[in-house]
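Missing here: one protein chain of the complex. Every other protein chain is in place.
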Amino acid sequence: GTQPAAQPTAAPAAEPTTAPAAPAEEFTFGMVLVGPINDGGWNQAHYEGAQYVVEHVPGVKFIYIDKVNPADRPNVKVEQAIEELIGQGAKLIITNSAEFADGTNIAAAAHPDVFFIHASGDKVLTGEAPPNVRNLMGRMEYGKMIAGCAAALTTEAGKLAYLGPLIDPETRRLVNSTYLGARYCWETYRGRPASELAFKVTWIGFWFNIPGVTLDPTKVANDFINEGYDVILSGIDTTEGIVEANKATQAGKRVFAVPYDFAGACAQGEAVCLGVPYFNWGPDYKRLVELARAGKWEPAWEWTGPNWSNINDPDTSMIGFVKGPALSAENAAKLDEFIAKLADGSLNLFTGPLFYQDGTVFVPEGQVADDKTIWYTQQLLAGIEGQSAP
Amino acid sequence: MRTDRLKLAANLTRPLLALVAAFALTTLALLSTGVSPLEAYRLVLFGAFSTPVRLSDMIMLAAPLLLCAVGLSITFAGGLYNLGVEGQMIAGAIAAMVPLRLWPDWPPLLLWLLAGLSGAAGGALWALLIGALRRYANVSEIFAGLGMNFLASGLALYMVLGPWRRQTSASLSGTDLLPRDLWLPTIDRLRLAPAAPVIALLALAIVWWALTKTRWGLEVRAVGLNPAAAGRLGVAAFRRMAETLAACGALAGIAGMLQVVAVHHALIPNISSGIGLLGLLVALLARADPRWLLPIAVAFASFTVGSIQLPLTLGIDSAIAGVLQGALVLFALVARARVR
Amino acid sequence: MDQLWIDLAAVLAAASPLVIAAMGETLSERAGVINLSLDGTMLLAAMTGFAVALTTGNLLLGFAAAALVGAAVAAVLGLFSLTLGQSQTAVGFVLALLCTDLSSFLGAPFVRVPGPAVPFTPIPVLADVPVVGTLFFRHDPVIYASFLIIPATAYLLYGTRLGLIVRALGERPAAVYARGVDVTRWRYALLIAGGALVGIAGAAFSLDLKQGWSYRHTFGAGWIVLAIVIFGGWRPWRVALGCYLFAALEIVATRSQSALPNIPTQIVQVAPFVLMIFVLALVNLASSPAAMRRVATLPQIWQRPLLGAINRLRATAPAALGQPFERP
């Protein structure tokens, strides 16, 4: 029955760790990942975040179970995986998928002495989570705006395609952010009207390909290319978008890609990569591990943004954007200008009037959307082609 | 005397050789990953018995597995390869959801009963469609079954993403959880719903009795061995074939119902989780002999549950359990070839 | 119009592994052996092909390894069914599951690792011919191979003496035995050759069409190929047509999301398989004796074209398909 913090808790400056005198006992934290740790995307970013903690906090041990999803482990449920980790001595559990909300809460209720971080969830905000659960998410909206801008700066056909995962408020707000960034840069830097920018989303149905259950992202990406889209922005955990763009480019077409989630994702196709918006979970995980170890845990719903003074600082910034080799120097300069505008607050793309696909108002004229409105985005914005509601 | 002993020896050595061959293949696969096979086997073979929770997980897997294998032993007796058992499980799960979602306020006991009935009906209907395709359109039950599996998973996807989707999102992780009081009563902290194994054992007993003692069972076996001759002797061959399919479908449907009310507490796209196909392996290995179904189903379920710890402790993939299961059945087939 | 050609070219490319596998399966079924292990074989071969190509850096070695895996699985099927007399269905099914799990287990280190891929190789001059160039000459070697293998299989079956033996093996092995041919040995040969093609098809997924390796990478392709071979009536060109139809349906499924805003389109992807079975059932229904009798009651002018159409559609299985052969 703890009241959740309605306002996002700002990440406090890293507490000075006064070199703890060899901790009495090793602190084990565990992670349940929805996909494989080497997916070059969302899950790898979490895994690297955990590795960051191991490197920077002495005396901690990290254990994990990955691929916890109905395709890879048909008979394993989240609770079961959490049980295993606790059985191995984990005192803090991180679960990394919105899908894990129910399971995390069930396990947390059964183990009140263990701390839980449910990444990307909002059950603390809605008040449904037990008190030993915290939610953590990054403000990827900014990363997506930058990604959209890079795409709009580069596209020759004026056709951007978004490889969408499943449809929920989070993914809708990320698609919308991408579109807002793309539209702004299309109009501002390319000097073309928004009506000439095509922006299409195809949802595969899950965070990554589950054979037979989701659409196959390889086929969807291929289809984008065949339909003439020349930038593929990825919203899924894995790298099919950039792989296919790279393949098409080798086959004589010019297709660019913006992967997602993981700083190293451009490696799958340097030649076509415009850049990647990524999560840097390490600093936040480090902070929370230390908090848990010190026993100073309290429920919170956190939504951490980039460190605007240097969005790519590995020790402070939750959200970053690495420019890719395929982004021209000229466009890179324009992109830096765009980022600077976001950083100094002179540009807020969630400023009204903004309309949903069906014409209803998302943000009224003259207003700026608050966090809760953004978090619970109802539909895709007008101007985007694709399914809005599931 | 001597020949008897020789025969006995032969009858024992062949299954033993099959066992050795299956473990040899699995060990080879394990060695290629560089882990200690002994450690891996310790986990796979006995991991499911190491804690009460794992034991209960094993039982909750063995129950639907046994139901499917029991159902398949009927269709095997009837001479059919019912590869459609996965789809029948899914159809049963979907059908079981219907009363649970329509009247969540009714007394749970009544709802479970309804869910069981409608699950069984759903599975049976799905299986009968295979019979119809085989009889009227001359599509072999193997491909008809596969087609119906695809169709059933499409239907489950549709329900999860469409009419029964979660309030705010359309995620393939499944529908909203059922209200707590509709979960089949579960032993605290163990995830064990005792009703599930009881239902499975009951089904085993009934089917064993029906196949070996009743006239219906004899007729089914006759149809399975030689449909033309059975028909000549006055057995309604097609009818029996349809009945075996329906019976198998109904049992698979109940297995699907258990997955919903006792395991996942929701409809998920992959609700059958490959249990039906594993059930086929169990039935093949047991040679559809009801006496062997229980031990083999328990063994296979414990391999699967035990193998979950492999990635945790040894960092290798848990699919080795499937390799072991498949290899056992494969080599058992050969051992039989020699005995004949 | 250009969009149409681009889409058709995409269909031709997307179907290439299916075509290769389907020709392999056609060969072994024509010789009377059903290789039901296809789905597992393709997965294991896809994994092996990718792993070998990745570790050696040599694509050809990858394909060779995949072919070897396909041939080996087929040989095991042959050993258990042709030599030891077990049911082809049972052994094939168990092998399908076994190979699937084996591919997941052994392939774990290679999941989503970036690796080598078959390079795009447009054919000079021909690639620039309008339409035809787009359709047929702007692909990679695997896809060219899939084009060539169809006439090659058709020629083998219908244009050569070897083809006569292959077809006879599936129709009446006793007659082949009577002509002094070792039925079992030849069935082995065709089963293994077909298996090797299936293996290559697996590698065509992991090294070309769906580069890389992941859990159940080729989802269901093997089962689909088995259905397509029946759908195609064991005739190479028709089987190939089935593969292309299937690939086209898949593209429709992907595209339909924008067109059908209120339907979860993930379900559309199960449609091609279901449709295949449905069409097969319809064809069989149309050529059933009851339907034929119905046709016979129609006026003459209707009868002839109807019977012609039905005969063209009818898929007659090789008479001895799946049946064991025992020397007298």
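To keep things simple, chains are lettered A, B and C as they appear, and every chain counts its residues starting from 1.
We take it that a contact is a pair of C-beta atoms (placed from the backbone, for glycine too) under 8 Å apart; a residue touches a chain by one contact, two chains touch by 3 or more.
What we mean here is this: contacts and distances are computed from a predicted model.
*Asks:* Pick, from "ABC transporter", "Heme exporter protein C", "Sarcosine oxidase subunit beta" or "Multisubunit sodium/proton antiporter, MrpF subunit", the protein name that UniProt gives for the chain of this complex that is not shown.
*Replies:* Protein name of the absent chain (UniProt record): "ABC transporter".
*Asks:* Quick one: which shown chains sit in contact with the chain that's not drawn?
*Replies:* Across the whole assembly, the hidden chain touches B, C.
*Asks:* Looking at the full complex, which residue from B:Ala48, B:Ile142, B:Ala222 or B:Ala319 touches the chain that isn't shown here?
*Replies:* The one listed residue touching the chain not shown is B:Ala222.
*Asks:* Which of these, C:Leu60, C:Leu148 or C:Ala178, touches the one chain of the complex that we don't see?
*Replies:* If we include the chain that is not displayed, C:Ala178 is the one touching it.
*Asks:* Please identify which residue in C:Ala168, C:Ala193 or C:Leu207 touches the non-displayed chain.
*Replies:* The one listed residue touching the chain not shown is C:Ala168.
*Asks:* For the chain that got dropped from the picture, name the residues of subunit C it touches.
*Replies:* 161, 164-165, 167-168, 171-172, 174-182, 293, 296, 316, 319, 328
*Asks:* Just checking the interface: what residues of subunit B touch the absent partner chain?
*Replies:* Counting over the whole complex, subunit B touches the hidden chain at residues 213-219, 221-222, 225-226, 228-236.
The rule we apply is simple: only the chains that are shown with their structure count from here on.
*Asks:* Answer with line, ring, star, complete or other to describe the graph linking chains that touch.
*Replies:* Contact map by chain: complete.
*Asks:* Can you pull out the chain pair that has more C-beta pairs in contact than any other?
*Replies:* Top of the contact-pair ranking: B-C.
*Asks:* For subunit B versus subunit C, what separation do you get between their C-alpha means, in angstrom?
*Replies:* One centre to the other, that is 29 Å.
*Asks:* Residue numbers in subunit A touching 2 or more other chains?
*Replies:* In subunit A, residues 67, 71, 203, 205, 212-214, 390 touch at least two other chains, as defined above.
*Asks:* Mind pulling the subunit C residues that touch 2 or more other chains?
*Replies:* 220, 264, 266, 269-270
*Asks:* Residues of subunit C touching subunit A in their complex?
*Replies:* Listed in rising order, the residues of subunit C that touch subunit A are 3, 6-7, 10, 14, 111-114, 117, 119-120, 122, 138, 140, 209-212, 214-220, 250-251, 253-255, 257-258, 261-262, 264-266, 269-270.
*Asks:* In the complex of these two chains, what residues of subunit A are touching subunit B?
*Replies:* Checking each residue of subunit A against subunit B gives 63, 65-67, 70-71, 73-77, 79-80, 83-85, 87-88, 98-99, 102, 110, 166-169, 203, 205-206, 210, 212-214, 376, 389-390.
*Asks:* Please output the residues of subunit B touching subunit C within their complex, sorted ascending.
*Replies:* These residues of subunit B touch subunit C: 29, 32-33, 81, 83, 133, 136-139, 142-144, 146-147, 150-151, 153-155, 157-158, 161-162, 170, 172, 277, 280-281, 284, 316-317, 319-323, 325-327, 329-330, 333-334, 336-338, 340.
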